[in-house]
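All protein chains but one are shown in place.
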Amino acid sequence: MITLLDLFSIAAIGAGAFFFLAGTVGLLRFPDALTRMHALAKADNLGLGLVALGLIPRAESALSALKLIVIWALVLLSAASTTQLIGRALRRGRK
Amino acid sequence: MNELLLAAAGLILFTVAVGLARVLRGSEVERLMAVQLLGTGGIAALLLIANATSVPGVEDVALGLALLAAFATIAFVNLLDADQGDAEA
Partner (left out) sequence: MSLLPYLDIGLALLVVAVAVWTIAARDLFTSVVGYVAYGLLLAFVWIRLYAPDVALTEAAVGGGVTGVLLITAGKRLGALKNVAPEAQPGLAVRLLTGVLAALVAGALGAVILMLPDPPPSLAPEAAAAADGAGAGLGNPITAVLMSYRSFDTMLEKMVLILAVVGVWSVGTDKAWGGAPAPFRRPKPYAPMVFLAQMLAPVGVLIGIHIFWTGANAPGGAFQGGALLAAMWMVTMMARLAEPPRIDTQRLRLALVAGPAVFLIIGLAGKVVAGSFFAYPPALAKPIILFIEAFMLLSIAAALPMLVAGPPSERADQ
């Protein structure tokens, strides 16, 4: 018996996996290191967010669900900053 | 339901593997992106697998992974910075 929450989870996780796929396609097809970095950071983080969203109904406690959101926020924060750092290193390396 | 979670995890792991193959063939700096890729994709797949196989306490592992991926990337970027010379930017 698939409940409504299960459907929601499946939809969110499916969308998340799709975005991961899109990110990797971008990684393979984009012409430039910087654009590949862009695909990696944006698509993958969105995918992770959707996966975390889909897992929230299945969390075993409110604290676990909260941790899922914190995980996503933490990954967003660090990805945003580290892509800046890697991008700068890429730009300087190319000089 | 668990099967679907595992399928999603498998798909994400597959994209991570393909991404790794591409990224690790690039220039030195591009390989740093491998850590990012593994960090994000790895955490997603980890959460899915652990949820499907009922391993307890995996959110803490994912939190730790997120922190450590950032930490490792900062350390490596610092090193590249030192190697790339003194130009200030």
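A and B label the chains in the order they appear, each numbered from 1.
Everything below uses one rule, namely that a contact is a pair of C-beta atoms (placed from the backbone, for glycine too) under 8 Å apart; a residue touches a chain by one contact, two chains touch by 3 or more.
Note that the structure is predicted; figures quoted are calculated from it, not measured.
In the full assembly, the chain not pictured is in contact with A, B, by the touch criterion defined above.
Listed by residue number, the positions of chain B touching the unshown chain are 3, 6-7, 9-10, 13-14, 16-17, 20, 24, 28, 31-32, 34-35, 38-39, 42, 45-46, 49-50, 53, 55-58, 60-61, 63-65, 67-72, 74-79, 81-83, 86, 88-89.
Interface residues of chain A facing the missing partner chain: 74, 77-78, 81-82, 84-85, 88.
Throughout what follows, only the chains that are shown with their structure count from here on.
In whole angstrom, the spacing between the mean C-alpha positions of chain A and chain B is 10. Within the complex formed with chain B, the chain A residues making contact are 2, 6, 9-10, 13-14, 16-17, 20-21, 23-24, 27-28, 33, 36-37, 40-41, 44-45, 47-48, 51-52, 55, 58, 60, 64, 67-68, 70-71, 74-75, 78-79, 81-83, 85-86, 88-90, 92-93. Residue ranges of chain B in contact with chain A, taken from their complex: 1, 4-5, 8, 11-12, 15-16, 18-19, 22-23, 26-30, 32-33, 36-37, 39-41, 43-44, 47-48, 51, 56, 59-60, 62-63, 66-67, 69-70, 73-74, 77, 80-81, 84, 87, 89.
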